[in-house]
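Missing here is one protein chain; the remaining ones are kept as they sit in the complex.
We just call them A and B in the order they show up, numbering each chain from 1.
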Amino acid sequence: MIRTEEMLLNVGPQHPSTHGVFRLVVKIDGEIITEATPVIGYLHRGTEKLAEDLQYTQIIPYTDRMDYLSAMTNNYVICHAVETMMGIQVPERADFLRVIAMELGRVASHLVAWGTYILDLGATSPFIYAFRDREMIINMLNELSGARLTFNYMRVGGVKWDAPEGWVDSVKEFIPYMREQLKGYHELVTGNEIFLDRVKGVGVYTKEDAINYSLSGPNLRSTGVKWDLRKDEPYSIYDRFDFNVVTRDEGDCLARYHVRLEEIEESLKILEQACEQFPAEGEIMAKVPKIIKAPKGEAFVRIEAPRGEIGCYIASDGKKEPYRLKFRRPSFYNLQILPKLLIGENIANLVAILGAVDIVLGEVDG
Amino acid sequence: MSGEKDLNQLKREAVEKAKAEALAKRQAKAAGEVSGAPMQEDIPSEQALSQDAKPAESAEPAQPTQPVETPAEAENGADLAKKKAAAAAKAKAAALAKKKREGIEDEAPAEPAQPAETPAVEASDDGDDLAKKKAAAVAKAKAAAAAKRKAMELAGNTAPAEETPTPVASETSDDGDDLAKKKAAAVAKAKAAAAAKRKAMELAGDAAPAEEMETAGVTDDAKAKAAAAAKAKAAAAAKAKAAAAAKAKATGTGDADTAAMGDDEKAKAKAAAVAKAKAAAAAKAKAAGAAKGGDVSPADTADKPSPNQPFLDKYRKVIEENLGPDVLEDSYINKLSKDVPTLVAKKDTYFKVAQFLKFNELLGFDYLSELHGTDFVTHMEVYVHLFSYKNRQSVALKVKIDRDEPTIESLQPIWAGANWPECEAYDLLGIKFTGHPNLHRILLGEDWVGHPLRKDYEPYDVEV
Partner (left out) sequence: MVEELLHSSPGLANFGIFFLLAAVLLLIVLGFVTYGILAERKVMGYMQLRHGPNRVGGKWGLLQTVADVLKLLLKEDIIPKAADKPLFIIAPVMAFAPSFMVLATIPFTDKFQFADIGVGLLYYIAVSGMTVFGMVLGGWASNNKYALLGGMRAGAQMISYEIPLVMSVLGVILLTGSLNLNDIVAQQDDTAWFILLQPVAFVVFFIASIAELNRTPFDLPEAENELVAGYHVEYSGFRWAFFMLAEYVYLFAMSALITVIFLGGWLPPFDFLGFIPGAVWFSVKFSAVVFVYIWLRSTMPRFRVDRLMEFGWKVLFPVALANIFLTALIKTLFF
């Protein structure tokens, strides 16, 4: 047998397919990976340390920068944590605005995941289509919050801005449009033989592995675990909407791809219902004290972000700043399984597997 | 949108009207009626009116279409609500009903307006009820159902207007959660009520009964609010609405009293007491500005036993049965954290407890949702949030460790997902996890000095 020399290849930190500054040190034999070591931390901003000197409202903009593709859910999780601790009941209209914003964010986030994933696999056009449709969402969220990515929209007790006139109608109009586009997505990519060849049976892990490695979100549901915090531990007003938890049993990259695309459909369902039930008027902020002080104690809440469950732990000593703030960042947890998945795969599959995990480095590094 | 503005405008007008009216009433009262007696006097007239209204409502010659259509629409709405049909349809029905009611008010017929005011009681009661239920943090849908039931009962009590209130009440509480809608309805009703009252006053030639005084008192409150509201441009509509709603409650209560009194003394007294208490509570809450939108602080939940208490007891029992009585330092329900059962393990039993939590088939916590450390200055703490996909239950496991020598067993052999979080805790807090396969400074890099999340951390390069 021929013995070939192993080569150490640094994939990243500047590599087109690592979706940010992520470095993967792989040992390769030819193109076959024998060992993979992820190196993270390039984007670590010490959010948790900074938060110890900030008031709760001031922390919200920092959360925007964690998972910058779905900042609304990040906004929500910290507000939700503080509200849970203080026992604040959010006004209904604010809840609706939050849910609509979060679900729009989820659609946008999955669109980016879809587009960049196909781009990773070498096709350039779907990426642009996804970004075109995402742009519509971004514009809507921009109208709502005044920012395109870092929304800083939610506050403890409600939301910062009320929906501008006709905004809900524009969301309503978007839903059928997006449904139509999704059909096009499937026609363009899902049935493509080359695409299927790249993702089917690639990066497979079992249900047990997924749970053991603390995976969440589409990464977990692609193995058949029917678990969605929106459904199973309802927060906000998600219990009012009728939607399905999308699962697949295969646990491969294709399953994750399908889960994400179908989750867009489910999000559209939620959006549709939320827009219909949207209260014509009402408060957008609960009556909260000027200076928010969480009661002494600790709380951990988790909600369903597009990438999995995002959690927020607050330990408070009754002051206006948290004593300790910790985010459970889904991408950070989801990435742990990567070294295990990569062994024995080739470089092309590395890209396919990493893309299917769908990480955002801002979130991985906190 | 212009329609909505019109509505707001109408509402504000109604408030103005109500204010003027209240003023007139007070003046009339000052003119020298004794408070006790007119109350008795007032009742018959009101009652006569309401009895008059009952037949008149179904086939009112002067307003043939509108009064008839109003309940019909409302009934429609109720039906839809029952069938859980599209919310949009409901909203439309409500809006239509509202408009109809405004029409009534505009044309000021004493007869059809009179029955309409009773529902106002139901509606405001509903509101109260709902607010209370919300305050008690009971599921909203349940609250709605309860409110509906209550409304029906009340409708039975307040006899003269049994026909309208039921559909109206059920319509307004359709899915039970639409407070805003309810409020809007209440506003419309309040207007109708105001109109009715004006008519009643004219007809009876009567001034200021005892309830009126009370009403006026509350109205003052509302007025003050409305005045303040008028100043604030942006929130004007909402506040005016809220004020009108408050007034609606108060007025409605008064009317309910009078209307019911003639019918059944006992029921009346009861209803009046309840309604008064509610109105007072509502007014107070409104004045405190807390009842708006139902954001009442659920302070009273603290007394109730947590729904998760049985789970905690179960975990404790299973652990103590299998691992001995003193493996847990403490265990409690963390009320701040969605009632999660929290177990505090001792340092030397931490790993054992964790292992047990995962592998015991009664517990089966197979998923590590979160692991992190905290520096509490007196000690370090590792917080682990576990979840069982089998039992769909969460548990928090905590362990206190020595701050100067923060060492604890790694959970990585039990849950592979604990790998990176432990590295993170090591990196940021300096907690050493023994048995971890690759404990390294995952975020900051090996050359970083210090552990930033420790409370005594000093930045290495000071000028930043």
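Heads up, the rule we're going with is that a residue touches a chain if its C-beta (ideal position, glycine included) is under 8 Å from a C-beta of that chain, and two chains touch if they have at least 3 such contacts.
Because the structure is predicted, anything quoted here is derived from the model rather than measured.
Colleague: Going by the stated contact criterion, tell me the shown chains that border the hidden chain.
Modeller: So, spelled out: the chain left out of view touches A.
Colleague: Tell me which of A:16, A:184, A:295 or A:318 is the one touching the absent chain.
Modeller: Of the listed residues, the one touching the omitted chain is A:16.
Colleague: May I ask which residue of A:43, A:118, A:310 or A:325 touches the chain that does not appear here?
Modeller: Within the whole complex, the residue contacting the unshown chain is A:118.
Colleague: If you put the missing chain back, which residues of chain A would it touch?
Modeller: 7, 9, 15-17, 31, 118-125, 128-129, 132, 188-189, 192, 194-195, 197-198, 346-352
The rule we apply is simple: only the chains that are shown with their structure count from here on.
Colleague: Please give the residue numbers of chain B that touch chain A in the complex, ascending.
Modeller: Residue positions touching the partner: 1, 4, 86-88, 91, 134-135, 137, 139, 141, 175, 177-181, 184, 237-238, 241, 289-290, 292-299, 301, 334-338, 340, 366-370, 372, 374-376, 383, 385, 389, 392, 396, 415-421, 424, 428, 442-445, 452-453.
Colleague: Taking the touch rule as given, give the residues of chain A at its contact with chain B in the complex, in rising order.
Modeller: Residue list for chain A touching chain B: 40-41, 44, 46, 48-49, 84-93, 157, 165-166, 209, 211-216, 225, 227, 232, 239-240, 276-277, 279-283, 286-287, 295, 297-302, 309, 311, 313, 315, 323-324, 326, 328, 332-333, 335-337, 365-366.
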